[in-house]
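All protein chains of the complex are present and in place, except for one that has been dropped.
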Amino acid sequence: MVSWLPTWVALAAALVPLAVAGGCALPRVRDAARRLVPLAALPALAAAVLVPEGSAAIGWLVTGVTVQVDDTGRAFLALSAMIWTAAALYAAARPVERPARFAGWFSLAMAGNLALCCVSDPAGFYTFFAMMALSTYALVVHEGPSRRDAGRAYIVFTVAGEALLVCGLFVAGAAAAGIAPGTTLAVAGTVLVLLAFGIKIGALGMHGWMPLAYRATPPAAAAALAGSMSTAGVLGLLRFLPGGDPAAAVLSPAVMALGLAAAFYGAIVGVTQTQPRVVLAYSSISQFGFVTVALGVGLAEPGVWLIAVSAATVYGVHHGLAKAALFLGEDVAARSRRRPAALAALGLPAFALAGAPLTSGAVAKIVLKEATAVAPGVWNDALETLLPVAAVGTTLLMARFLYLVATREAAGSQEPAGGRDLPAAAAWGLLLAAVAGALWLWPAEEVAYAAGKSLTAHYVWLAAWPVVLGTAIAAVAWAARGLSGRFVGVVPPGDVYAPVLGWAARLTAVRDERPYAVPKAAAVPVASSSTGGPTQLDGAGAIENGLLAWATAISAVAALTVLLLLLASRV
Amino acid sequence: MGDWVTQQLPALLILVPFTAAPFAYLLGAGYDRQTALLSAALTQPLAAFLALTVVQEGPVRYAIGGWGGPLGIELAADGFSATMVLVTSVVGLLVTVYGLRYFGDLERYRFFWPLWLFLWGSLNALFLSADIFNLYVCLELVSMSAVALVGLTLRREALVAAMRYMLAAILGSLFYLLGVALFYGAFGSVDMATLRETVRPDVAGQAGLALMTAGLVLKTALFPLHFWLPPAHSNAASPVSAVLSALVVKGSFFILVRLWIDVAQPEAFPGASVVLGVLGSSAIVWGSVQALRQERLKMLVAYSTVAQIGYLFLLFPLASGGGQAASDAWVGGIFHAVSHALAKSAMFLAAGIVLARFGHDRLEGLGGLSRRAPVTAMAFGLAGVTMMGLPPSGGFIAKWQLIKASIGSGQWWWAVVVVAGGLLAAAYMFRVVGPFFAREAEDLDDSDLDPGPSPVTMDGAALALALGALVLGVAGQPLIDLIMVGAPALVAGVTP
Amino acid sequence: MVSQTDLYTLAGALLFVIGLYGIITRPHLLHKILALNISSAGVFFVLVGIARRVPGPTPDPLPHAMVLTGIVVTVSSTAFALALAKRIYTDTGVAVLDASDIEAEERTGG
Partner (left out) sequence: MSWEGAALLMAVVAPFATAVGIFALGEARERARSAVNLIGAAVTVVAVLACATAAWSAEPGRHAAVGIDLLDIGFGLKADMLGALFAVVAGVLWLITTVYATGYMSHASDRARFFGFFSICVGSAIGIALSKNLLTFFVFYETLTLATYPLVVHSGTPAALRGGRTYLMYALPAGGALAAGVVWLNLLAGPVEFAAGGSLDPALAASHPTALVVIFALLMLGLGVKAALFPVHGWLPAAMVAPAPVSSLLHAVAVVKAGVFGIARVVLEVYGPLGPELGVTQLLAALAGFTIIFGSVRALAQDDLKKRLAFSTVAQLSYITLGVALASPIAIAGGLAHLAHHAAMKITMFFTAGAVAEEVKAYRVSEFDGLGRRMPLTMAAFSLAALGIVGVPPVAGFASKWLLGVGAVDAGTWWVIAVLGVSSVLNAAYFFPIIHRAWFREPKAEWAGGPPTGQPEGDLRMVVPLVVTSLLGLAMGLMAGADLSPASWASAVAGWGLPW
């Protein structure tokens, strides 16, 4: 570690892609800038490795930004930088429509994602989080037949998430400014933060966008979205959940229950899907369920939060790398002339996700288990029983995914071939290498400990049996596909949210209102009046005509005189 | 020399126009306008000088020919008188300037000049009179010249309007004279300074005051006795309308104020002042409602006068209690008279230009005025600011004072009337100003009749009057000082 | 006890009211002008009576001066009114103020 490197350099390095994005917007230099995108995340990667721990406040920036480099942030920064680099390399090798534009938005999202790993204050985090989330919209709708539905789903959930987040962060921001919110407000703020980042990680009930967006986004962007940007939600939760605050403990059971339910729900709905990327989306929903469980455990007691943070970080990194590799691999397999080889290579991240022995998944599951082991009371037993079952589900999902990829052509896919296969494969290969090696090379002590532990026979068995069982069930299902086929496609991608999204669309549809220039009525005909008064006689006019009559008027003079005299005589 | 002029000021203010009037008639075409201009140019500084003298040296009294009362004629000028003389001179000068080009040397308008000078002199005499019989004579002089001016155009509507005006005016004078007779019979004097000491609220005093009030109310066209005003003011030539609305109605109002606030104490006649206030309020509402209904510009402006006169009468109930509130009401009422005089004359002068340009004054046919005659439109609009009582304008200060007096004297309901009247005024003002900006109506008018851009003197006169009303809103303090000089005891309690 | 002055005053008031009645009810302009003159006469009556207010044989001269002035004013304004009425009659064919008066005028056969 180089101690003289100031902390803010990390943020500066993370924001390098911003300059690239700017270049992509300028007509003159956009083609040159586009070529720099694969290099844009490298400074951040270097910063993740080199910048020493520390924090610094940049007072003038937005509402004051705190740059923070710590182990958690470093892990996420490294993860994101790796995924973005691989995704950018892959994108450079594949043709997309309007490449400069794609590169611009891609870099902008990258900048946001990398920068948010370097800040720890609510407003600063929100700034980069929003930069990432909103520019991703452009990536989601960039091309492809299903982009409109995907875009709508994505933006609706993102906007809701941003709004929830900012509200939740108000409480955090107030706390940072030295204002103690009341207990109710504090809990409400925590709930809002949970919901907001829950959307990003597709937590149960907030997952509706994920299948649609994952399906439509171009492969490289999808890899970044699923691998890195969703995982940023985990970082958000780690940064802003009030771990250690007794007030938040009340939420712990709900969070754990939600996570567990997501783990199963994702698996069950996922296996019925017919498109590989949708399966991956439901896999993400399921996998982030595990992370959610860990965080729920961490909320329960002040002492266990740090364990939960560690578990969530490791699991997040593991899942992110594997998922990104799956997305790129899915595209490689679809375009490759050597599909079996591609399928074989896809097996690595698939098994890793399933938690097979010797993979990063096995290590991550051990770290996770450390966290769930400290869950309070009955939850401890429940998690111990149910998480391996959920792992079976993950295996099933992976099997379903591989099956769909393998049989895709049979399903009539008409993906255009093109681009340079070798650089694309190389980019994917880099990611595969990261999947294979990351957790074994992780410098943190607890990870190394878990890695060592995963090689022991007991843990190999613990990791292996759900995979074996899952594979067996998959095989049975395949064999009995007449029966299991009935479940295929029963749930549409995005499941329960389809009607909600339609409603949102109607809400913002323009309504053709009456234009300004509509003649009100025909002009009143011009009439001349010798007396000069109005031509139309209404009540007021009739009375006035009466008053104007000579006899009335002079009588009124007399009446007034009498009235004044009468008033006088009273005295 | 300076001293001599100072002493003779009240007399000079009457003599100059009265002397110029026959000259204007006798010299005839070609010289009448110059004569009028010369007279105006002399009278205006004299009025300003009088105001200055009054502010510096207090009220002025002057016995014509050295003959004092009871048989001789005495003139007196306190702050109120000087204010009215001053505003008359300002409006008069600008109307004269406006009239130079408006009437030109048209033969049938040649009587304007002598009549107008005569009217001016009569008004000055009225404002400077020290006794109530003299006021009767002045009232008649003012009425006769005003009636003649209304009939000046010899148009049928104008003649009928003049006749109606005339009968009402004579009748009003008779009521007034009867009251004067009763006063003299009961108190043995017509001199206001003497009456102030001797007047009692006995039967004769009550009856005399009631009769005088009725006659003056008729001549001021207070609702519901406004029947003669709209036809007379709208059918007269525009400079005449300006003078009538701005100054002539203020003449009889001036006497009312003298009688009620100065001579008789309103608390001696409690119900009556409330009646006047109620009628004033009704005038505000009714005049505005009628203005809203009008289809012709000058009718609308005339009804606006009916409404604005109403504010003046709020002075009576507001001042009746004395104290600070009375003082506020005094300033507010007179300030209103002044700013209304400036603004209303500006509006009629502008209306005159409109009539000339369009050949008619139907509201729906005035589209595009702001393009065709921007200065005219602006003069009208600025005058409207005062009419609505919006700041910064004299009208605002006046209403401000009136509202203050209402709340200060615990009679908040008059404040409601004042505010509502402002809103109604805004409503009818924008009925006029709105179409100025209209575009589609431009094609409607007959541009063959359009005499082209109006002369600078006409536009300038209208604009100057409107600006004057606005300036009062920010730099009105000297005028307020003037108004308070020698103010009646009832309202002089505390200097605001 | 009704004094001489009061008698004059009451008689003058009566004349004034009679004139006023005529001004209100008679549609023809000439009638109105004449009625006005009757009212003026009433006012002058009152003024003349008031001259007796001072004790002693010599009446107060001031009301007489006022009456004289008033007569001058009334004469001239009557002349002016008559001229105006004539002009209106020439222009419109009738000598009335309000359109509604035309019928009334025809009824009374003015």
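Some notes on this structure:
Here the chain labels run A, B and C in written order, and each chain numbers its own residues starting at 1.
To be clear about the criterion, a residue touches a chain if its C-beta (ideal position, glycine included) is under 8 Å from a C-beta of that chain, and two chains touch if they have at least 3 such contacts.
Please read these numbers as outputs of a predicted model, since none were measured by experiment.
Considering the complete complex, the chain that is not shown touches A, B. Residue B:Gln401 is the one among B:Gln44, B:Ser129 or B:Gln401 that touches the chain not shown.
Note on the undisplayed chain: of the listed residues A:Ala12, A:Ala138 or A:Ile268, the one touching it is A:Ala138. From the options B:Pro201, B:Pro270 or B:Pro391, the residue with contact to the chain not on display is B:Pro391. Touching the omitted chain from chain B are residues 331, 367-368, 370-371, 374, 378, 381, 385, 388-392, 396-397, 399-401, 403-404, 407-408, 415, 419-420, 422-423, 426-427, 430, 433-435, 437-440, 473-477, 480, 496.
For chain A, the residues touching the absent chain in the complete assembly are 25, 57-64, 123, 126-127, 130-131, 134, 138, 141, 151, 155, 159-160, 162-164, 166-167, 169-171, 173-174, 176-179, 181-182, 184-185, 188-189, 192, 504, 507-513, 515-517, 519-520.
Just so it is clear, only the chains that are shown with their structure count from here on.
Two chain pairs are in question, A-C and A-B; the one with more C-beta pairs in contact is A-B.
Averaging the CA coordinates per chain and comparing them to the mean over all protein CA atoms picks out B as nearest.
In whole angstrom, the spacing between the mean C-alpha positions of chain B and chain C is 28. In terms of their C-alpha centroids, the spacing between chain A and chain C amounts to 98 Å.
Chain A and chain B, compared by their mean Cα positions, are separated by 76 Å.
Across the assembly, chain B contributes 156, 164, 167, 171 as residues in contact with two or more other chains. Shared interface positions of chain C, defined as residues touching 2 or more other chains, are 20, 23, 97. Chain A meets chain C in the complex at residues 548-551, 554-555, 558.
Touching chain B in their complex are the following residues of chain A: 523-524, 526-535, 538, 540-541, 544, 547-550, 552-554, 556-558, 560-561, 563-565, 567-571.
Those residues of chain C that touch chain A in the complex are listed here as 20, 23-25, 97-98, 100-101.
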